[in-house]
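Supplied in structure tokens, the structure appears directly below.
One chain of protein is taken out of this complex; the other chains stay put.
Right, chain A next:
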């Protein structure tokens, strides 16, 4: 910082805006995905700068990591797909961007004006939070709020993630049974360079440890089920790319892992409706939730390969023929 100007923050802010432009402006999907990847990294830095380590970890794990994996997959498997309404060229092609920009400017000006004028009051729960922290058995306040004071929100959020997994599985082949929606998990993976193979075998155990550490660190420090689940899902994706045989694990356990966390959480909640969780219950719920989150994210990743098996022409998107599906058919 020189002369009171927070240069680091300025650079970060400009970098964020630039990476947003890099995400929005390019025509190719691949460039857009890369732009978003960069945006994820910078957003993580911005959260760190604001002192929110938990949000930064979640952003890095889910926003930067898993989302990037999904987007890169899509942009590699179908790089240039025309938009559904590309055929009907609008009369004034400049109209949409101009209207969009003007609305965005108006929104930002109004929101900023209100934000700066408003008298903000501090959260009313600060005193209560410090007073009740020793009831929880955990030391980190964010974990306390997420899993003890506002556990009901976390329960419903993990249900949202579970049902997302259920939904993507339901859109695959078959509707019940252990293989339903998982046909993609059984298909062979493309060959990868041996150096990458080697790298994955080295890094996967380390990442696995990081994931576990994030889970257990959550009780005293930043980290927790969401961040840990994202890292564990990344381990699964890497192992799958490196041809480690995960098929039996996936078919046998993915569904069970997906629902186990939510089921145990609900049972615990029904027993503890008017009393706080005890620490062992909390730990069991958190461990199972982590598995459920990892399973849900992995199911979403696997589902990317799902629709292609519907049509034999799409069976191998990497055979040199770029995949072109009629939009909306």
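Criterion: a residue touches a chain if its C-beta (ideal position, glycine included) is under 8 Å from a C-beta of that chain, and two chains touch if they have at least 3 such contacts; residues count from 1.
FYI, contacts and distances are computed from a predicted model.
**Q** For the chain omitted from this view, which of "histidine kinase", "ABC transporter ATP-binding protein", "Multisubunit sodium/proton antiporter MrpD subunit" or "Hydrogenase" is its UniProt protein name?
**A** For the chain missing from the view, the UniProt record says "Multisubunit sodium/proton antiporter MrpD subunit".
**Q** Taking the entire complex into account, which one of A:142, A:159, A:207 or A:304 touches the absent chain?
**A** Hidden-chain contact among the options goes to A:159.
**Q** Considering the complete complex, identify which of A:17, A:105, A:167 or A:196 is in touch with the unshown chain.
**A** Reading the full complex, the residue touching the unseen chain is A:167.
**Q** Please pick, from A:18, A:244 or A:266, the residue that touches the omitted chain in the full complex.
**A** A:266
**Q** For chain A, which positions touch the chain that isn't shown here?
**A** Chain A touches the missing chain through residues 84, 110-111, 113-115, 117-125, 128-129, 132, 148-153, 156-157, 159-160, 162-164, 166-167, 169-177, 183, 255-256, 258-259, 262-263, 266-267, 269-270, 272-277, 309-312, 328-329.
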